[in-house]
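Notes to accompany the following structure.
Showing chain A:
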Amino acid sequence: MNVASTDWNAWVPIALALPLVSFVVSFWMGPRYGWLVPLMATALLLAGWVCTTVILVDHSAGTSHFAVPWFSLGTDVIPIGWWLSPRSVTMLWVVYTISLLVHVYSIGYMAGEGGIARYFAWLGFFTFAMGGLVVSSNLLVTFCCWELVGLSSYRLIGHWHQQPAAGAAATKAFLVNRLGDIGLLVALMLLWSRAGTLDMPALTAMALSEETKTAVGLCVLLALAGKSAQFPLLHWLPDAMAGPTPVSALIHAATMVAAGVYLFVQLHFLFSADALAVAAVVGLLTLFVGGWGALTQFDVKKILAYSTISQLGLMVAGVALASPEAGFAHLFTHAFFKAGLFLGAGALIHAVSRHGHAPQQDIRHMGGLWQSHRLVLVCFAVCAASLAGMPLTSGFLSKEGLLLHVRHHSFYFGVMATASFVTTLYSARMVFYLLSPTPQAAATHPVPAIMQLPLFVLSVGSLFIGLSASPLSIQSWWPVFDAIESAPWVMVVSLAVLVVGVGVAWRLYRHRPTATLHARWVPQTWLDAAQKHIAVTPALQASRLTHHADRRWLDGVLHAASYGYVTCSFVIGWVDRVLIDGWVTTVTHAAKGGGKLFRSLVNGKIQSYLAWGMLALLSFMVWMLYQLAHR
Partner candidate 1 sequence: MIATHHIFILSALLLSVGVFMLLTKRNAILILMGLELILNAANLNLIAFNQRYADALAGEAMAVFVIVLAVCEAAVGVAIILQAYRHYATAVPDQISELKDPA
Partner candidate 2 sequence: MIASTLFFLLPFLVLYTILVVYAERKLSAFMQDRLGPMEVGYYGLLQTVADLLKLLQKEDLTPQGADRWLFKAAPLLIFLAVFAGFALLPLAPAWPGSSLPSGIFLLLAIISLDVIGIVLAGWASNNKYSMMGTVRSAAQIISYEVPLGLAVACVCLYAGTLNLQEISWQQSAWAEPAGPKNFLGIPGLDARQAGGFLVWNVFTMPVLWVAWLIFFIASLAESNRAPFDLPEAESELVAGFQTEYSGFRWAVIMLAEYAMMLLVSLVGVILFFGSWTTPLPNLGPVRLADWTSGTVGHGSATAWGIFWLMGKAVLMVCFQIWVRWTFPRVRIDQLVSLCWKYLTPFSLVCLLLVAVWKLL
């Protein structure tokens, strides 16, 4: 198989290497020049972003594939390289853009925090891994990057490792993700056994049987459920909010969690119709669970996390029901407005939190900031509007695209419209709380300009001009998104949903109710309970059982055998020591004693020689006299 493709593009390795360099240099510089790390990392990422922009411009139309042999298993050569398509370069650019903005934002947000070097190092590493995942042409490399992304997510969730909650959340995210990764690994195995290659360009050209496609698709679905927090595996994401807010923006909203959706988009051709149906069900379930979760929360980051889950579900359902392009478009817009929402939330948290205390994240206590933080609130509101799908925003356009695709299917259309209503409801709820003039915050801090700048950029990106030249249809700047003709009734429906949603929200949340829902209504509660009852408890019981069996039976047998063995050894040892060694030792001791005795006679002292001689003389005399007397 010819794996070598020579569409060399020097910008790609440079773009990938720069964050990696940032990772290494940050660790290296960290101990002594900690203050320099943020600037250096940001500068390196800016350079990387420039590279990705160049790549984006270069590959706005065609695809390009470059691969060199990585290693070989027998005769099979595993290549490594990149596959640049308009979609992948767009994703790459999005990743670097968001990452760059988050870097800039972090300069202000993380100022004065401990472990800055570590933080920026892992940010850089994440960017590298995510970039690799996006451009990789080989699924094995993709898998590696997938894992590295998970690793950096783990490190960044647990950045404040002094807090037990952060450590637990990191561990949880890591373990749940690994559960999903099993799916990807099995999918790769299936592909390897069925198709004989993991090269994506090769796979696209291959015709696989429906069964294989179903199996692979379900496995990939499991993987993306883990990574993108889809229905059964979604409860790790709200916990992951224990990490720094910029991390949440970058990883747990805009890019990493979107990696699952991106993989779904990329591997859409590997999904059979059955698998797509399952994916649609999963996506819609997630959509409603996430929406419901967002409505039950008061923690602004948790609201956004559930919103993310919900939006990811929408994307999955969109990819499964509508088209990969439509899903990807929503991914694209979601990246901007959700990152903007998170950064805005971070700025607000920063504004109301007191130094040395736990950060204030409750929306009920975050009102009254209009006078002091007008720009932040405006940007936040713009992003929230984009999330709710207000006209003139990019979110309106991408959601419109999804609805257009399913407009012929009344059930799915109804479900999506309902979901849209829920989204509007919680977005409006959040904004109402935050915009309320009630001065709840005791003291506020000014938000530095360096934090406001990315926020502003993202909120601008959340407007329709971020996606399209037209505010009403996708007349995309971006070659990847198909221009879809607008259907007026769809737009009317969505506008009606929006109005109703905002109206219901106004009705419900105008007075800022502070009552907390009972825990049983929070999805987190029963998801955790489900996890406990379905996975943890049986696993613990099984292990207890095996432990018991191990102790009782295996160890019993082993102990009995070893006691017998030891007893035998003692007997043998005794025989060896006493009976066999005994006479040898006796002989040696006798020889040693005799030697010592005779040696003591030859001690080099004249007088002792003389004493022995005299003794001998005396004995001889006595003996002689005795002989004479008895003659």
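Note that in this section contacts are C-beta pairs under 8 Å (C-beta built on N, C-alpha and C of every residue); 3 or more make two chains touch, one makes a residue touch a chain; residues count from 1.
In picking the candidates, the idea was that all candidates are chains of the complex that A comes from, given by their letters.
Nothing here was measured: the structure is a model prediction, and the numbers come from that model.
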| item | value |
| --- | --- |
| Of 1 or 2, the one touching chain A somewhere in this complex | 1 |
| Interfacial residue positions of chain A with respect to candidate 1 in the complex | 599, 602-607, 610-611, 614 |
